[in-house]
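Every protein chain of the complex appears in place save one, which is left out.
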Amino acid sequence: MSILSLTSVSKSFGALTVTDGASFDVPQGQALGIIGPNGAGKSTLFNLITGNLRADAGSIHFEGRDVTKVSAMERCLTGIGRSFQIPQPFEKLTVYENLLVAATHGRNMSEAMVRDDCADVLERTELIRRANTPAGQLSLLERKRLELARAMATQPKLLLLDEIAGGLTEGECQALIATIKDIHAQGVTIIWIEHVLHALNSVVERLLVLDFGKVIGLGDPDEIMASREVREIYLGIDV
Amino acid sequence: MIWVDTIIQGILLGGLYALFAAGLSLVFGIMRLVNLAHGDLIVMGTYLILLLVTLLGLPPFLAAAVAMPVMFCLGWALQKFLLNRTLGDDILPPLLVTFGLSIALQNALLETFSADSQRLPTSALTTASVQAGPISLGVMPLLTFASAVLVIIALNQLFYRTELGRAFRATSDDATTASLMGIKPANIFAIATGIALIIVTIAALYLGLRANFDPNIGPARLIYAFEAVIIGGLGSLWGTLLGGIIIGVAQTIGAAVNPEWQILAGHIAFLLVLLVRPRGLFPRAND
Amino acid sequence: MALLQTRDLIAHYGDFQALFGVDIELAENETIAIIGANGAGKTTLMRSIAGVLNNAAEAVMFDGTAIGTRPADEIMAQGVAMVPEGRRLFPSLSVEENLLIGTYGRKTIGHWTLETVYDLFPILRERRNSPGTALSGGQQQMVAIGRGLMSNPRVLLCDEISLGLAPVVIKDIYKAVPAIKAAGASLIVVEQDIAQAMAVADRVYCMMEGRVTLSGTPDSLSRDAIHDAYFGAGH
Partner (left out) sequence: MAYSVTTQTPASRIASIAGLILIVALIALPFFAGRGTIQDMFFILTMLVLAQFWNLLAGYGGLVSIGQQAFVGMGAYALFGVVILWGLDPVPSILLAGVAALIIAVPTAFFAFRLNGAYFAIGTWVIAEVVRLLVAQWKTLGGGTGTSLPRSATKDMWFVDLIQDGLGVRSAAARDILAYWLALVLALATIGGIYWLLRTRRGLALAAVRDNMEAAKSVGVDAARMKWIVFLTSAFGTGVAGGLIYMQKARISPDAAFSVTDWTAYVIFIVVIGGIGTIEGPIIGVLVFFALQSLLADFGSWYLMTLGVLAILIMLVAPRGLWGLFSERTGIQLFPIRRTLRGGKLSETKE
């Protein structure tokens, strides 16, 4: 059964169409990667799925329910969690408090009930030693981890990751991949936008290629990457 | 017939409110700044004109012409040295600084000119009226309205026909990119506030000629101006004129029913528009 | 001597450090390309040179003067113009007005005028009175480049000018580069499209994580070296 399904979803900003009739399904428990050149509309697609943007046309179903017109806040409560491409921490709150906001509101529970869960997420994302540091003081890697941790704190069924590995060193990237694999192994469905292909390919089972807001390829990662068309569009070079 | 007269008086009154509002609208349009001292600046303009009239013996219209460059410089300096420093993502600093300015200005006027109400000297012109069929129209209200229309035409010409207007629009769209094109947003903002204070001077002239004034009436002028701007839709100058007219007509109709209801009727008209069209009658697309 | 140079350029956004000591050089009449993945610091580098971000004075040298602390409008007046990422046309200005903004408040003497820009991109002459936002992406990019040229700059900074454009359109836009060089400007081109960068540039810098990881002439750089510098080793 598919946990998420998009049917002919479109979005324009003025004359510019950034999502152009996107239709695809994500089966429960799968990890789907999304690639495409800059400006292809990847982040817009995410914002449409999470409700930070409202689609102009088409419909989005989550667990069989039509959520096309549902707010971002409610979509979070139904089980859609996300990270932002440019980390958006609550800078004046500590790392622990960042998670606490997400856990108490995203799951509608009291602080005492979620305390240990938050600590657990902090341990798994290797942020525990920074628990009491204001998020504004974190390094890039830590901010990326916090994005992941905060999304995890809402205990999502579907987790959307937006370029979470970008700008990290190889070692940092490997550690992050391990964390994401671990989350995936627990049955969380993942959709992941990433430029760092090797990171993406070590996790996802399916790959979706976006260009000019259109889905131009969807399938097995190796086959997709092997297709000449995709290589040309994505990298702009014949490799 | 009395109703037609009431409505026409209201439309002409709307001209005055549009004059109050045009400066506020200009400044907001370019730098998204709401100047809470706007009403007090109008009152200050009126006192400046009064001062020129009494000290130099100038007729009010000439005094206003002399006051304009002074007010321009004041606006320029105010923006350059004070208000520019408050602009940013946080809305608190500009609000609180202009609110502090409003209180300080009001009390400076009180200290200097006392709380007694004053009036600019009237002449034959200011009390004259013309007969249009069965309706008698004051020359002063007609002049006020004509001035409002002229100010709005002039602003539109400035915006769409001059290099400065181009820079205004570009800075309003995107100040960072404008600076990449060699425009200094800080200077553009200072000039805009200077121009707003020229319009304030025109509004001040008619405010002083039309009725008595004292240092405390600024905030009410700010509120009328604000209502006209919101009704018209943020950033639309012709909308601002229409907004002024709606407030003016509502007030004269309210006053015709019961003199105590004049101000209230204007506010209620504003709330009704807000209820039906939260973004005003002519909203700009990209706000 | 280099026309434009950065020396140990460091940039922060709040607590977050985006550039860690970047050194690049641009000679008179040269074109250099900066390549790198998202978040590598390319746009930050451009914004630092153009004066949107403040740096140490000596960190950016132009024509022998330290300009690192100058505001954007002064740097522009000195002769460094920028075509910003995402084109950033002024939505309330027409095409022609957008171009004229490049000459605000000064008389510029040089090759580029409304006429010569229209000759470079003839389609803009037809659409001169349309609002900038009504144009296609490629046409908007032409306006953005034209707007930068109108000040007759000595250095033109082009940030991701092929972003979101179809390959055919990108080719069209890059056709203008020889004319721009012929009129006497030096170019810094930020590109994600590696092939395009290689084709147009005299020299290439590759950035990763706020540092230059590779530089040289296009011929001297192997595909593998670029890949490693671009994505990090291991792919």
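Which chain is which? They are A, B and C, in the order written, and residues in each are numbered from 1.
Everything below uses one rule, namely that a residue touches a chain if its C-beta (ideal position, glycine included) is under 8 Å from a C-beta of that chain, and two chains touch if they have at least 3 such contacts.
Since we're looking at a predicted model, the values are computed, not measured.
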_I'd like the shown chains that the missing chain touches, ordered by label._
A, B
*Contacting the left-out chain in the complete assembly, out of A:T94, A:Q137 or A:S227*: A:T94
_Which residue of A:R54, A:R129 or A:K181 touches the chain not shown here_ = A:R129
*Consider the whole complex, including the chain that is not shown, and state which of A:L16, A:A72 or A:L141 touches that chain.*
A:A72
*Which chain B residues touch the hidden chain?*
33-34, 36, 82, 85-86, 91-97, 99-108, 110-111, 219, 222-223, 226-227, 230, 260, 263-264, 267-268, 270-271, 274-275, 278
*Touching the hidden chain in the full complex, which residues of chain A are there? Just list them.*
50, 52, 71-73, 76-77, 81-82, 84, 88-94, 96-98, 100-102, 104-108, 110-111, 115-116, 119, 122-123, 128-129, 131-132, 150-151, 153-154
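The rule is simple: only the chains that are shown with their structure count from here on.
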*asked:* Which chains sit in contact with both members of the pair chain B and chain C?
replied: none
*Would you identify the chain whose C-alpha centroid lies closest to the centroid of all protein C-alpha atoms displayed?*
C
_Chain whose average C-alpha position is farthest from chain B's own_ = A
*Residue ranges of chain C touching chain B (in the complex, touch as defined)*: 50-52, 71-73, 76-77, 81-82, 84, 88, 90-93, 97, 100-102, 104-106, 147, 151
_Of chain A, residues touching chain C in the complex_ = 14-16, 37-40, 91, 136-140, 143, 163, 166-170, 173, 195-198, 212, 235-237, 239
*Quick one: in the complex, what on chain C touches chain A?*
14-16, 37-40, 133-137, 160, 163-164, 166-167, 192-196, 209, 223, 231-235
